[in-house]
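As you look at this complex, bear in mind that one protein chain is not there, while each of the others sits in place.
Here the chain labels run A, B and C in written order, and each chain numbers its own residues starting at 1.
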Amino acid sequence: MPRALLVGLALAGAGAVPLVANNYVLSVLISLAMFTGLAYAWNIISGYTGYLSFGQVTFFGVGAYTAAVLIIKLHVAWPLAALAGGLLAALLSLPLGWIMLRLRGPYFAIGMLGLSRIAERIAFAWEPVTDGGRGLYLPPVLDLRAVYWAVVLVAAALVGITSLLDNSRFGLRLLAIREDEGGADNLGINTTLAKLQAFVLSAFFPGVLGGIYAWHVSYVDPVTAFATQIDLTAIVAVLLGGAGTVWGPLIGGVTLSVLAEVLWARFPFIHTALFGALVIVTVLFLPKGLADAFRQRGWLAPGRAFLRRLAARPAPLEAAPE
Amino acid sequence: MLHVEGLEKRFGGLRAVDGATFRLQPGVITALIGPNGSGKTTTFDLITGNVRPNAGVVRFEGRDITGLSPWQVARLGLGRTFQLPRLFGEMTVLENMTAAVREGTLREVVHRALKLLDFVGLTAHADAPASSLSYGQRKLTELARVLMLRPRLVLLDEPFAGVNPTLARAIADRLLALQRQGTTFLVIDHDMPLVMGLAETVLVMDMGSVIAAGAPKDVRDDPRVREAYFGTARP
Amino acid sequence: MRKRWYALVAVAALAALAAGTLSPASGQNPIVVGASISQTGRLAVTATYVLQAYQLWVDDVNAKGGLLGRPVTLKVYDDKSDPGTGAKLYEKLIVDDKVDLVAGPYSTPVSAAASTVNEKYKKVMVAPMAAGDALWKRGYRYLIQTLTPSSLYYIGVVDLALERGLKTIAFMSEDSEALRVATPAVADLAQKKGLKVVHNEYFPRGTTDFSAMLTRIKALGADVLVCGCYEPESVLSVRQSKELDYSPRLLFAGHGAAVPEFYKALGKDAEFVLASDHWDSRMKTPGNAEFVERFKKKYGREPNYHAAGTYGGMQAFEAGVRKAGSLDQDKIRQALGELDLATIFGRYKVSETGGQIGKTSIIVQWQGGKKEILWPGGTATAKAMLPAPPWAERR
Partner (left out) sequence: MLWEPVLWGQLLIHGVMLAGLYGLLALGLNLVFGVMRVINFAHGELVMLGAFLTFWGYTALGLHPLVALPFSAAVLFGVGWALQRLLMERVLGGQPMAALLVTFGLSLIIINVGLLVFGADIRSIPVVSGSLRVAGFVVPKARGLAFLTAVALTVATVAFLRWTAFGRAIRATAQHPEVAITCGVDVRRTRLVTFGLGAALGAAAGSLIMLILPMDPQSGSLLILKAFAVIIVGGLGSVAGSLLGALVLGIAEVFGSFFIATVFGEVMAYVLLLLVLLVRPAGLLGIAER
């Protein structure tokens, strides 16, 4: 009960922000929520399933372009257009995932990076639809509140889905694949299917967020829609916070933006290097992320509690198995 | 139960498995023995779909399962363990047990997992990460985990290797208990006395094919087996 | 300890309150001009010219006694060459910093994103470096263009080619907003006047190897090569043409060929190459020579068109504010719409939408290490040296 109350309060609080905040604060929060959402989406395929992707931005870009084209050419309402962006990204992720997920480890990571670069080039070359390097212009956004609510809704949905995932047999299957794909296969887990499901989830949400992004900045071009920087931020947020955990992406995302505001804003010229250093330091000294460190200090409850809760109920034990 | 015929696998020029043929009877523990490199583990891999054969047929309960994926084979009721236990290290023992189970409500699954953990004496470790277990405990966990799938046939790759004698005895007792309930086992191992005491039938592999099959005593006295093991046929 | 901490906060809060309420009353409160400039990222190098021109303009205005009797100051943030960041910063400039006037960023994409924010708050933005006609087809009102409209970038080339009886023309252009407008405009005009377009291809920004494309254009035997490109590609297109022994009779290498770095990079190979330019220090526009002098003195380098265009844009902005006589944005917008002005950059005159219609490009050629103006005819400083000799016949 208090748990539901807490969630309700958090949502109400987040939803009420636009009533007091000005547009600058809102636009900062929009990008925070956007990157947190992207981090959560990345966490499903890379954190839980262990398939490190350097190219999920492909789906962000697809979503951005889909939404932009729908809004400009068919005058679709933007929330619907963003949703359609997510759906197309998810649809596209089926064949792409089926192919790419045959690759493992670094091959998958690099294959995805290559895929995102190809996607960028297609956006350049497919001029009748994308207007090439000229980019697409959308009508201006006069009210940031709706954008804010949309992004926060998506981010909250991702937290919710991750929480469900963390406490589900599906989540366990993904973790099993991460830990030992061959072993999981031999236990009857259809790894191809499970990976593909995770991949589609990790494509749908970036697609939606890409659509909202297009509307928010009211301009889409190949370089910004498929920027590696977008993936980079999500990756660093997840690694820092803790991959394969419910709260890791949020902790990482918030930490990262706090760092960005208080520290890096003063050193804009070494921004990228600080990012790189953060990756190395995290891998070397904090391989399980901040979430794990928080857990060890008792600030955060351990994840995947559902089995433990069930196991804790007294049950009559019989001597022999069924 | 299981019917293997003319199974063949080449790696480059090497014939790892070369026309292996055998049958398993239901409800029986069969041992698969043979010198190192005779193709025992590869035979397991061919049966469970981890490796595709170049020729030959595998039938499980009358059904042709040649070329199926490992997960399809597993879902038909044919489970296996590995020489080096392959647990999901970052997951707890209980999570390892439940991850692959599809039937039943979660509560039933957890209940069954706890019973099986009790059966192998690991109840106290249910919430421990698998990576924290000792080698023997991992072997037991892997055995319990494959039993969660309610397999009718289990292929065990060296379940006693690297396990202390007391624990080995305990594992053997569990296997016998399960056999009494109708589970069929095919066991690779080198611990001769233990295997001979456990198995009703013994298959001997050498150079990729099955060279002898029968009751333990008969097989032990077979000159071909002696030659395979010791290089010469002793009188 | 704890109490003292509270006291400190209270004092600070009071001070802030006092500063907030008192300072507007004091007449010397400056007019703040806000802008974001790409100080880092891929656009940073060129963007420094824009920033320096802004600073020079502020100095000059203050030396003249300020604007509307108040001194002018500049508030600048770094948009990291990223449109999203740019939009955020304009939001901050207008909402948080409450700047009085808004000046544009460098580059079209950032201007596009920023203009959306300004439109929302009805803040006039003079965007000196925004090109691309699409920006003024969105029904916006508060965005003012001062740069040459991209459809008029290269059209002079067609006349120059026809004068020498050349027959075929090939295009290779960077895939960008401005050049996607500029290139078809020339291609259409060329076709209409009887030049045959044999190749027309766009390449993404960052492309460095044009050898396959140039081999193709060479095989197609184009007399005229128009490279719609900026600094690195302008040099590369010429260098690689030479490497492949492709000698177009007229080689035009875009705006990028008009900068001094172009000649420095290519040396003698730059001879005979044509370029388009928004501006030239020898142009006889009012105050141009003085501007060049002051810029050189302050920054120790020659101003380029980015600097001159920015400065000229701010001259127009300044004239608009003076004409309006207040900081009321709608009055300023109206004044800017009515002005027809000669700035150091050239003529300033905008259409209904705020898009530039007064400014044209000039076409120059490198002759003996110097740029000579060829087109339009009235401002020419030398005769065109065309057709260019083949590479093999040059020393």
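The criterion applied here is as follows: a contact is a pair of C-beta atoms (placed from the backbone, for glycine too) under 8 Å apart; a residue touches a chain by one contact, two chains touch by 3 or more.
All values derive from a computational prediction rather than experimental measurement.
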For the chain not depicted, the shown chains it touches: A, C
Of C:75, C:167, C:196 or C:239, the one touching the omitted chain in the full complex: C:239
Touching the absent chain when the full complex is considered, from A:9, A:74 or A:99: A:99
Sole contact to the chain not displayed, among C:210, C:272, C:317 or C:345: C:210
Missing-partner contacts on chain A, residue numbers: 50, 52, 99, 102-107, 109-111, 113-115, 117-118, 121, 124-125, 228, 232, 239, 269-273, 275-280, 283-284, 287
Contact footprint on chain C, counting only the chain that is left out: 41-42, 44-45, 175, 201-204, 206-213, 215-216, 219-221, 231-232, 236, 239, 242-245, 265, 269, 391
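What we mean here is this: only the chains that are shown with their structure count from here on.
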Category of the chain touch graph - line, ring, star, complete, other: line
Centroid spacing, where centroids are CA-atom means, of chain A and chain B in whole angstrom: 41
Separation of mean Cα positions, chain C and chain A [Å, integer]: 38
Multi-partner residues of chain C (at least 2 other chains): none
Residues of chain A whose C-beta touches two or more other chains: none
Contact set on chain B toward chain A in their complex: 48, 50, 69-71, 74-75, 79-80, 82, 86-92, 94-96, 98-102, 106-107, 110-116, 118-119, 123, 126-127, 145-147, 149-150, 177-178, 181
Parts of chain C lying in touch with chain A, wherever the complex brings them together: 39-40, 78, 80, 82-84, 87-88, 91-92, 95-96, 109, 112-113, 115-116, 119-120, 132, 134-135, 138, 140, 174-177, 180-181, 202, 204-205
Parts of chain A lying in touch with chain C, wherever the complex brings them together: 22-24, 27-28, 31, 121, 124, 127, 131-135, 137, 139-142, 213, 216-219, 221-224, 268-269, 271
